[in-house]
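One structure is given below, represented as structure tokens, and several questions about it will come after.
For this view, one protein chain was removed and the others were kept in their places.
Each chain carries a letter (A and B) given by its place in the written order, and its residues are counted from 1.
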Amino acid sequence: MKGRNGIIVAIVALALLVGAGVQAAEPIKVGAILAVTGPASFLGGPESRTLEMLAEEVNAKGGINGHKVELFIMDSGANPEKAVSFAKQLIEEKKVLAILGPSTSGETMQIKGIAEEGKTILLSCAAAEVIVNPVAKWVFKTPQKDSDAIQAIFNQMKSMKISKIGVLSGNTGFGKAGKGQIEKLAPENGITIVASEVYDKASTDLTAEVTKLKAANVEAIVNWSIVPAQSIVIKNARQIGFTGPIFQSHGFGNIKYVEAAGAAAEGVIFPAGRLLVADVLPDSNPQKPVLVKYKNDYEKKYKEDASTFGGHAYDAFMILAKAIEKADSTDKEKVRDAIETMRGFVGTGGVFDFSVEDHNGLGIDAFELLTVKDGKFALYGK
Amino acid sequence: MRKQGLQIAGFASVVAAIQLVTSLTGNVYHLTQLTMSAYYSLVVLGLCILTGYAGQISIGHAGFFAIGGYLSALLTTYDLSAHGGPIVSGLAAMGILTRRPDLYGGDLLTVHPWPACIFAVLTAVAVAYAIGGPVLKLKGHYLAMATLGFGIIVYRIVLGTELVGSADGIYDVPAFPLLPGIAVSGKSSLRVMNYYVAWGFVILGMVFLLNLVRSRVGRALASIHGAEDAAEAMGIPTARYKLKIFVVSAAFAAVAGVLLTHYNGGIGPSESSVMKSIRYLAIVAIGGMANLWGTLLMSLLLNYLSLRGYFGTYDDAVFGGILILIMLFAPDGLLRRQLFEELKAAVFPAGGEKET
Partner (left out) sequence: MNLDLFLQYMVAGVTYGTVYGIVAVGFNIIYNATGIINFAQGEFVMLGGMTAVTLGRFLPLPAAILVAVLVTTAVGALIEILFIRWLHRPSVLRMIVITIGLSILIREAALHIWGESVRALPYFTGTSVTSIRLGGVYISPQVLWVVGIGAVVVVILGGFFRYTLLGMQMRACAANRDAARLCGISAKNMVTLSFMLSAGIGAIGGCIVSPITYVAYDSGVPLAIKGFTVAILGGLGNSLASAGAGMLLGILESLSISVLPAAYKDVISVAILLGILFVRPSGLFGSIEAARLKEF
């Protein structure tokens, strides 16, 4: 009886394995590990849609250097063990040229070693500094540096003569990384963190937390989070009568968060990529054409507002495409070198200048200080 | 005994056959997902004994997996070089510590994987002993909720604690050198060896559990499952046996946690989530609540498919669907003996009738 079980298993296994052995030769294979569903789906959803849109667009024009792009998007659901399994699959079986993503910092760190061992390019859409610092040969990231965003906030605070702040951060990788950077950079900017709390990404009410901050007499609140719950912080803070400025992170870059916060979002200040205010940029701005095109294409195709999260995926894909063009080859080493030597690449997150020591390529000027006016994103101070 | 030996031998040969087939057809990389499935199967087998044979439901077993994995990961990645002092020197003198380079060429002084593993598993066992007593006194949905609560507490603790990486988890976990020459590691060059190591553990686990089921404890279990009061009346110390099984299943989960963490090179909070616990339960349900082999088979299949992304964005939905369908239509699992009898009867009608 059990022997029969065994034979059935063997046959099924054999069938699966043989079926999976077939590979195509011509197209450029690109893998993507994204959190399309699950607790980070607000990241992975826009990212995967952006990649699908771009792959279609590129293939409609005949591909890159005449090779069509074959995109494999795998949904990790923000589970690191799936990311590990998919990374190995993509690198060893599908033999992809590069992996775009993952969406979260935790997953990226788990597969960093695998990408290095497999000598495959990894263009992460996650923000943690530790992804590219210290630098690993094959690993790059497209989101801007947290430390730059925080410095931009601190610069603004200094001009507003604010020195005592309260910090609220989400319990995700993004929140944790930001909190760490805030604590690190505060002293040299003359800012004192009077109170600091970490809140759960599934929180439904944060009145108690903001009350604690208000009671500590903070002059401003920094709400560093990428999860939807950040909107609740804003609402609760205004409801309990906190009138000081509220600073957000670039994780606020999705109009849905503004909608969820309603009227309370007015006047919030945050550093972000220029995608959100693409239309009101001066025409002389080098990013404007790229931003406006991406925004319009995305909104037309998916009937929802473009967000900076999708923008990180856009940058990853287009950087890879440009590198392949530049290297005029699909050899992994050559493409990797092409990325590392890329300067002045205009993306949604900013203008990228890669180098051997800098696998992110963005500086503080990638950020624009934005605010919310009449329920829409607007440039701050203009 | 003979029959069990045959079953084990049969299964071992299937395992070897799969490996040979993959090598011959050039599909060796499938072994990666099969190896990961093996470790998840350890958890499921332990849960099968608890739920199926001892009749105690648990929707928090991912918590034990996490305790094992996280403790081992923490101890083997936490750099003690900065800490002087008597405790560290004492540990070093005992040979518990080891020095190794990290990903960037730096130098780390950490606990050696062996003592870390032992500590992690013992901790999980201790926790199981501690909460097992009060938890197993509960019945039905109270028991379910207590186990759910346990799983959630572990999840919240690992998610909220900086020391274990909060949301990012722990990465750069080194390989686990089991014996000279044999290591649990994710390196692609060691793939075949790791495949056999993983399934070796599963086979060992199966032998242990099969013996447990047929031992005095196992037979007592069967009676508890049927009618606990009657068992008590006959003098069987039901509480003690239930606890024993609970601890055994926790140990299985913790060992799986340790090994998989070293294989993957890291662990994240999602390994202790409620959804993971539910998946383990779904596999036990579909494999047959009291059917070790059936559960193993299903675990192999479902974990392999899930880890290869076969279910796409419907991954969770598949397991939810399995739970419902099995509970509605086949509460004793798919691969129960009866089903084979029924199929056999349908295909080969009894009574020697010939087809004309």
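Just a few scattered comments:
Quick note on the criterion: contacts are C-beta pairs under 8 Å (C-beta built on N, C-alpha and C of every residue); 3 or more make two chains touch, one makes a residue touch a chain.
Worth saying up front: this structure is predicted, and the values here are computed from it rather than measured.
Set against the missing chain, the residues B:Leu91, B:Leu122, B:Leu305 or B:Leu323 yield one that touches it, B:Leu323. If you put the hidden chain back, the residue from B:Ile57, B:Leu97 or B:Val258 that touches it is B:Ile57. Note on the undisplayed chain: of the listed residues A:Gly45, A:Pro80, A:Pro143 or A:Gly178, the one touching it is A:Gly45.
The missing chain, though absent from the display, is touched by one residue of A:Ile33, A:Ile232 or A:Ile339; that residue is A:Ile232. Considering the full assembly, A:Val198 is the residue among A:Leu122, A:Ile182, A:Val198 or A:Ala366 that touches the omitted chain. The omitted chain makes contact with chain A at the following residues, 37, 39, 41-42, 45, 171, 197-200, 202-205, 207-209, 211-212, 215, 228, 231-232, 234-235, 238-241, 256-257, 259-266, 304. Summarising the interface, chain B meets the missing chain with residues 51, 55, 57, 59, 134-135, 138-142, 144-146, 148-150, 152-153, 156-157, 159-160, 274-275, 278, 281-282, 285, 313-314, 316-317, 319-324, 327-328, 331.
As a working rule, only the chains that are shown with their structure count from here on.
Per the touch definition, chain A reaches chain B in the complex via residues 1-3, 5-6, 9-10, 12-14, 16-18, 20-21, 36-38, 74-75, 77-82, 84-86, 88-89, 92-93, 104-107, 109-110, 112-114, 116-118, 128, 134, 136, 171-173, 175-176, 198. Every residue of chain B that touches chain A in the complex is listed here, in rising order: 6-7, 10-11, 13-14, 17-18, 21-22, 25-27, 29-30, 32-33, 36, 103-104, 159-160, 162, 165-169, 171-172, 186-188, 260, 264-268, 270-271, 293, 297, 300-301, 306-309, 312-313, 315-316, 335, 337, 340.
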